[in-house]
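Here the complex is missing one protein chain, while the rest keep their positions.
Now for chain A:
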Amino acid sequence: MSKKPGMAQALHKVIMVGSGGVGKSALTLQFMYDEFVVDYEPTKADSYRKKVVLDGEEVQIDILDTAGQEDYAAIRDNYFRSGEGFLCVFSITEDDSFQATQEFREQILRVKNDENIPFLLVGNKSDLQDKRQVSLAEAQSRAQQWGVPYVETSAKTRENVDKVFFDLMREIRSRKIEDKSASNGRSKDRAKRKKRKCTIL
């Protein structure tokens, strides 16, 4: 029953949400593999996992890259339920995508039933300043109204890409520490169960 190092690693589940074509996958792929995908192909639902060092601690990030448009609300809710933190992405060059963030926010709050869920509002495509439709002030005021940080990114130039994922992971981590202290017993239980599974195998 030796404790494997992988077991102790924290796993932070991040969900990418936002309208189609705002660059959720581009941000994810840039973060995962340092590459920028020029070609656009709508995502169905992809998940990625990566080991990263967060403030000196090795953790795993699980990214669920969702489709901009999901036909079934129940399926969408299942995506949201599985997440611990959300990157709500819109394109600063498309006002509609910014307006859609309101809807995503409401859906997430409804599903998670938690006002303080780790959440970042992300304005992507900041390299396309000349096509900007959503002003910085506009986005900031919405973020302020929600009580969440607002970051502008560019999946193309990698600007702030790591920042949004790491900021979100930090929020998730501090949130988990809070929760743990609140309900210590349950998390212990979960740890026990995991150990038992290992012995069977």
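Assume contacts are C-beta pairs under 8 Å (C-beta built on N, C-alpha and C of every residue); 3 or more make two chains touch, one makes a residue touch a chain; residues count from 1.
Following the convention adopted for this analysis, contacts and distances are computed from a predicted model.
The listed choices are "Ras-related protein Rab-30", "Exocyst complex component 8", "Eukaryotic translation initiation factor 3 subunit L" or "Ribonuclease kappa"; the UniProt protein name belonging to the chain that is not shown reads "Exocyst complex component 8".
Of the listed residues A:Val38, A:Ala74 or A:Ala182, the one in contact with the hidden chain in the full complex is A:Ala74. Residues touching the missing chain, restricted to chain A, are 6-7, 11, 33, 42, 44-49, 64, 69, 71-72, 74-79, 81-82, 194, 197-198, 201 (touch as defined at the top).
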